[in-house]
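The structure appears below as structure tokens.
Omission of a single protein chain aside, the complex is shown with its protein chains in their original locations.
Up next, chain A:
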Amino acid sequence: MCATCGCSGVTVELEQRVLAHNDDLAHRNREWFAEREVLAVNLMSSPGAGKTTLLERTIRDLDGGVTVSVVEGDQETAFDAERIRATGCRAVQINTGAGCHLDAAMLARAVHELDPPTRSVVFVENVGNLVCPALFDLGESYRVVIMSATEGEDKPLKYPHMFGTADVVVLNKVDLLPHLDFAVDTFVRSLRQVNQRAEILPLSATTGAGIDAWCGQLRDWM
């Protein structure tokens, strides 16, 4: 019976996944990337962990004639896309406004505009947020979570959804370790409680320490 007015309602069984629509679009993105042999990497982190800095560095250091293009997600401004374009690389900015994550429909529009060449790499810089992007499949090939050494070793335990889905976890800003009380082994232990398989790559996007291993990982994925 209907609780609003007491009329006899008819129950319609739906048994539908809430995010089915996003997952369908993500599946289409994944096929689109596969057809073009494009490696799509979704970068996620809290605000300021160093996503854009790592991208700037990667574009410079990932040699071997690989074309890189970037989809930038931010609530507002085109600052990050401009930083990427300054390196000579193509970038499309998505502004999500009130939205706190990218979804598969937004990425589909952006990559059609970006039109990446065959056998290239597309990086997606997600909105700086460790909660919301975890839930939305974009159709990416791999998920990378970046955490900076200034954030505290227990971050993976506080955001298990995000860290649990990562294929690679980058520990950025390791140049600051001598000035911090950050115990790398405690961080690794926290991460292993929520994710046993992710590769851990400590690096500094500003000094370039550890960048070789990161570029090696990207080449393995290509």
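Note that in this section a contact is a pair of C-beta atoms (placed from the backbone, for glycine too) under 8 Å apart; a residue touches a chain by one contact, two chains touch by 3 or more; residues count from 1.
Basically, contacts and distances are computed from a predicted model.
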Chain not displayed: protein name in its UniProt record ("Cytochrome c oxidase subunit I", "Hydrogenase maturation factor HypA", "NitT/TauT family transport system permease protein" or "2Fe-2S iron-sulfur cluster-binding protein"): "Hydrogenase maturation factor HypA"
Listed residues A:91, A:194 or A:218, member touching the removed chain: A:194
Contact set of chain A toward the excluded chain (per top definition): 2-5, 7-22, 98-101, 103, 131-132, 134-136, 157, 160-161, 164, 192-194, 196
